[in-house]
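Note that one protein chain of the assembly has been removed; the remaining protein chains are unaltered in position.
As written, the chains take the letters A, B and C, and residue 1 is the first residue of each chain.
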Amino acid sequence: MAEDRRGDAGDDRSAGDPVADAFADGPAFVPYLAVGDPDYESSLAYVEALAEGGADVIELGLPFSEPIAEGPTIQNAVARALEAGMTPTRFFEFVEDLDVDVPLVCMTYYNLIYQFGSGQGPRPFVERAAEVGISGFVVPDLPAEEAGPLREACDEFGLHLISIVAPTTDKERLEKLVEVSSGYVYVQARLGVTGASSSVSDRTGESLARLSDVDLPKAVGFGISSGEQAATIVEAGADGIIVGSALVDIVAEGHERGESTEAVADRLETKARELKRGALDGYGRRTPAPEGTSD
Amino acid sequence: MAEDRRGDAGDDRSAGDPVADAFADGPAFVPYLAVGDPDYESSLAYVEALAEGGADVIELGLPFSEPIAEGPTIQNAVARALEAGMTPTRFFEFVEDLDVDVPLVCMTYYNLIYQFGSGQGPRPFVERAAEVGISGFVVPDLPAEEAGPLREACDEFGLHLISIVAPTTDKERLEKLVEVSSGYVYVQARLGVTGASSSVSDRTGESLARLSDVDLPKAVGFGISSGEQAATIVEAGADGIIVGSALVDIVAEGHERGESTEAVADRLETKARELKRGALDGYGRRTPAPEGTSD
Amino acid sequence: GKFGRYGGQYVPEALMPAIEELTDAYERYVLNNEDGFMDEFRRRIREFGGRPTPLQRADRLSERYDTEVYLKREDLLHGGAHKLNNALGQVLLAKYMGKERIIAETGAGQHGTATAMAAAHLDMPCEVYMGERDINRQRPNVFRMKINGSEVTPVTTGRGTLKEAISETMRDWATNVEDTHYVIGSVVGPHPFPKMVRDFQALISEEAREQAIERTGDLPDSVVACAGGGSNTMGAFHEFVGDGSVDLFAVEAGGSSLAVDEEEGVAPNSASLSTGSEGVLHGARTKLLQDHDGQIVESHSVSSGLDYAGVGPELAYLVDEGRVTPVNVDDDAAIEGFHRLSQEEGIIPALESAHALAYLHEQHEELGEVTVVNVSGRGDKDLESVIEETTRRDVPNAPDMSMFEGGL
Partner (left out) sequence: GKFGRYGGQYVPEALMPAIEELTDAYERYVLNNEDGFMDEFRRRIREFGGRPTPLQRADRLSERYDTEVYLKREDLLHGGAHKLNNALGQVLLAKYMGKERIIAETGAGQHGTATAMAAAHLDMPCEVYMGERDINRQRPNVFRMKINGSEVTPVTTGRGTLKEAISETMRDWATNVEDTHYVIGSVVGPHPFPKMVRDFQALISEEAREQAIERTGDLPDSVVACAGGGSNTMGAFHEFVGDGSVDLFAVEAGGSSLAVDEEEGVAPNSASLSTGSEGVLHGARTKLLQDHDGQIVESHSVSSGLDYAGVGPELAYLVDEGRVTPVNVDDDAAIEGFHRLSQEEGIIPALESAHALAYLHEQHEELGEVTVVNVSGRGDKDLESVIEETTRRDVPNAPDMSMFEGGL
């Protein structure tokens, strides 16, 4: 699935770039799951259910033993996946086995990227990711300052490096970030770690406003768990919504209750539809209605 | 029973002094019991049994809460007596109630002597002791250096202050001691604290030799528990033997087993006879047989 | 060997030769620095013990009381209390005297652990007597002594606490007096102990006096120290005794009440300077908690280090002379003092020292503009007691301790 992303960040990336395409046509729904949670086969079915439910991009979490940026929900998912034997090698097999038609982004921590290929830096990991059709990376513990080698490898293989923008990111840092970013910007809706929450932060609008000059789609994550929240976020100007913990919760619940993979996959698909619809509703609510809205 | 002991230590004290008399006629047997152990009435019977068994002088222990010079046997006896309500006032009543015909020496710690009469020093205690017929005192925590006020009160009321001579007492200290002593000298047979022991210390002969110039009877204590030991000690030159723990053991045993007062008194009397006979035997064994021996 | 009417040498004759020998050694080595004894002592207490200890301005207490509060930080001495000053001095002295063995008694274990450390440091065999009940209550301290290589001998007579341990140590000394030195842990006992222990502990006031002058340009207006046997007290006061302008407050353990129950033979306090009367105990004439007859009553304090029926004879004398003011605070106030220093200054004080801090709290207006409070030791040893005593009381300034109700 990987497409070439060669060229500078300033170029028009939408031409032939599935990530750009995903954001081109209305608000994108970007779900996240930890790969291998609670086991390889179920996890395949769950990711495919999300695609079925309307995902425009899927973030696939490659589990790392020290997930410092995650809240308890994803932390536990990561622990389950590791327990079930997930490794970087298996992760790539998983991507190969996956039968979906949306761009895939790998979300993981830098040490796994760095170690793959035994100390030759991030290149072997990126090369392999490109091979299996990964479109890009989100690396929570890699700020712009340390992103150079990975950015370089991504450029070489035509992958995106998606940066996270936090509520604390000021103008100066934003410039640095945008310089190394491509694909989309992951807008962190609030301070803290990943996790579903009942209210959407006031700071989202503020963050989006600061990003108005950035020429990349803005996907907002952290705390979105319902269609209504998705709508609110998109109404506030987001180009996409990223949802992780709310979906992982469904996997965890199914696992705890011993539900069948099919039942859990159904619920994931239903939730995905709710979120996607919410995003579309929010898009529709924008005043003045933006041009090119689909209804 | 108290007699006047006025005059210097160098004087002949035997004239009319019951303590001197006790040592005048062969080796003296000087038993000790803690007064009020395990109760007032039994204790009366026990002391009388010792007199019956041949005691020449009896050391009556007035229980003090911190008996630092005593071994575990007497320590426990003191605790039982205190528990049963023994006090200095009761002690004097006890002496008055006692029906025996031997000189009585009060053995106690200095604080009880000092406190009696509320801070006027030892005089009130000595006065009261004289009244009830006590002949003298042994005070283990009162070395010659601190003995002045008590010595003075004893002189006033004609009582003896019996000093303890230890194996560590050198010539210089011995002179100091003898200066404040009267009645007899309590020769500590070994280092340590009171307590029955199976062997008699080698140091006894040595101690007695050092005391050869002292013009007072030498009664040896610490560790004597059998007639044979008594004999050995007297044979070595002692003018008397002091026995405490071996007798207190009988009281303790009787108390623990719930024996009748009569049964315990009988055993005390028997033990007393054994010890007295041992002393006499030892006296007989002296070679050359000392002049004036009774058989 | 006397302080006015107090002091003396009320010990069995068997011990007197050892006491005379010790007196001689004290005069030669301690008073006259023969063979450089005091130089070596000062060097070792500096390098091994960590002296000088700081005199720290307590910023938050100073603000709270609107006065200058300085803390003398004996809690930072090796072992966690002032006890090492004395233990190291005496074990070193025993070495100079050619003794081959050290004995000591201990109640809560502070003096025992200090002696065990000093004995290990100076390579002297050491045996510590400790009541069996105290052993069970103070297992960490027993363990510390043992890993320092000391023998810890349980005393099973009586109630198995400090007084029985003292008696037992006296007995050992009476038995082995020829090659053994008894390290008495406070300014008590027969002469020369009260003077000698004071001299070793006087490093506290020697330093504090210099530090206070250096810091404030002048002598402090008052010095506050807790008083049980009185070794940290005399240590903190000694160099100030000649400074008439400095008020000296000896804070005793008021326990739960200052009354004495003669019937039961119990004083629910350890305030012998405040409420005791003259008598003779453990070798010296001093102020005691005793009943009408002269029997020693059982003292009490929430702080086991203050829980003693006697007090150093020199303190008794200085109180009679009016030079030292005896005061006291009760168990409740001490517990609050403990929590206050822990929370406001980040120093967890021994419960003993908490008494001095409680007095500061209650009477800070009487203490002048600059006060030195002796923090005689750290409170790590008291954590179990504090849990127990805090949960049984309503302590207004205690943190939530619900998770510790069963102990540590």
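Brief remarks follow.
Here is the rule we use: contacts are C-beta pairs under 8 Å (C-beta built on N, C-alpha and C of every residue); 3 or more make two chains touch, one makes a residue touch a chain.
In this text the structure is predicted, and so the values were computed from the model without any measurement.
One chain is not displayed; in the complete assembly it touches the shown chains A, C.
Screening A:D25, A:E41, A:E66 or A:E131 for touch with the missing chain picks out A:E66. The residue from A:A45, A:A79 or A:V100 that touches the chain not shown here is A:A79.
Between the chain not shown and the residues A:V95, A:I164 or A:I224, the one that touches is A:I164. Contact residues of subunit C toward the unshown chain are 46-48, 50, 53-57, 59-60, 73, 75-78, 80, 116-123, 139-140, 142-144, 146-149, 338-339, 342-348, 380, 383, 386-387, 398-401, 403-404, 408. Seen across the whole complex, the unshown chain contacts subunit A at 64-69, 71-72, 75-76, 79, 82, 87-89, 109-112, 114-116, 118-119, 140-146, 163-170, 173, 177, 188, 191-193.
Rule of thumb we're sticking to: only the chains that are shown with their structure count from here on.
If the chains shown are joined wherever they touch, the resulting network has some other arrangement, not a path, ring, star or complete graph. Each chain gets a centre from the mean of its Cα atoms; for subunit A and subunit C, those two points are 66 Å apart.
For this pair, subunit A with subunit B, the centres built from the Cα atoms lie 98 Å apart. Counting only residues that touch two or more partner chains, subunit A has none. Annotation for subunit C: no residues touch 2 or more other chains.
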